[in-house]
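With one protein chain removed, the remaining protein chains of the complex are shown where they sit.
So, chain A:
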Amino acid sequence: MEPVLEIRNLNVDYGLGDKAVRAVRDVNLTLHRGEVLGLAGESGSGKSTLAYGLTRLLAPPGVITGGEVIYHPEKGDPYDVLGLSDRGLREFRWAETAIVFQGAMNSLNPVHKISTQLTDVLKAHEPKMSEHSRNARAREMLKLVGISSDRMDAYPHQLSGGMRQRVMIGMALILQPQVVIMDEPTTALDVVMQRQILGQLIELRERLGFSVIFITHDLSLLVEFSNRIAIMYGGRIVEEAPAATIYRDALHPYSKGLLSSFPALRGPRRELAGIPGSPPDLAGMPTGCSFHPRCPKAFEPCSTHIPVLGRPDSPDGAARSVACWLHPTEQPVG
């Protein structure tokens, strides 16, 4: 499969110098054209920081300290997003990679009409477009996400939470980007609405052909909606595999822990178990594998050596990778 976004050795710190907190460490991840890549992990595992980092939206004191984010446009040569000029970056944003943010409630500016907020993207990216066609396009996007076009003149507070998030999805697709990053897009919504919106999104993806990076702490949603899943812990990716493989046969003890912390709807009953302990303090990371203090299977090398993400030594291990001493890797991936 052809890659559309390649993250190579991305490092993100909060703060500078010795006191810097390393929120994302040596992350390698590839998003392929047309796939939904899930990114899961507890709060503070670096998922959102990764998303903000690769679009260079980190608010100070966040800094990208190393790595590359290679974007493959539909036509033309791939380029490094981290090396773009301010102008180039502005043009790249939303036109190539759009984001649906965590806070459905606060992503829209309360003092501007929906129509204004939909069309100012078009104004910025396609200055030659006439006002009439801008409005037509905005109405079309609303229709696409199932909102009647007479809501164009509504203000955000006149819409429900679900409607607002659908407006945001419509807004994300208005320039037909190749990549859509969804950062916990449905966290603030009820379960029924979550499902409805995600179902709609997957349907739109099939129609329009964009790729999705889907960030959430809800692994059950990912198993259902994504093609591949990457699990993050303490700023690193600890396991990456096709969704079904993770669900059936997770290798990393942390992935197993996440999977057994929510109930399955069908299938045999099984014991629900949480992961003991709490997420690591990013400012004072444990030595070795950062999960070892909480890991039920930790053994001798775990506390001293950092396991490298690589292909595990198993018969069907070709399409997956894991960073765990229980599964010694043959070659590092990336």
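The rule we apply is simple: a residue touches a chain if its C-beta (ideal position, glycine included) is under 8 Å from a C-beta of that chain, and two chains touch if they have at least 3 such contacts; residues count from 1.
The definition used in the following text is that contacts and distances are computed from a predicted model.
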item: The complex's invisible chain, by UniProt name, from "Oxidoreductase", "Deferrochelatase", "ABC transporter permease" or "Chemotaxis protein CheA"; value: "ABC transporter permease"
item: Per the touch definition above, residue among A:F92, A:F214 or A:Y233 touching the missing chain; value: A:F92
item: Option from A:Y71, A:F101 or A:F214 whose C-beta touches the chain left out; value: A:F101
item: Given A:S43, A:N109, A:S133 or A:T287, the one touching the chain that is not displayed; value: A:N109
item: Touching residues (missing chain, whole complex) on chain A; value: 55, 57, 59-60, 89-95, 98-99, 101-103, 106-113, 120-121, 124-125, 155, 157-158, 168, 171
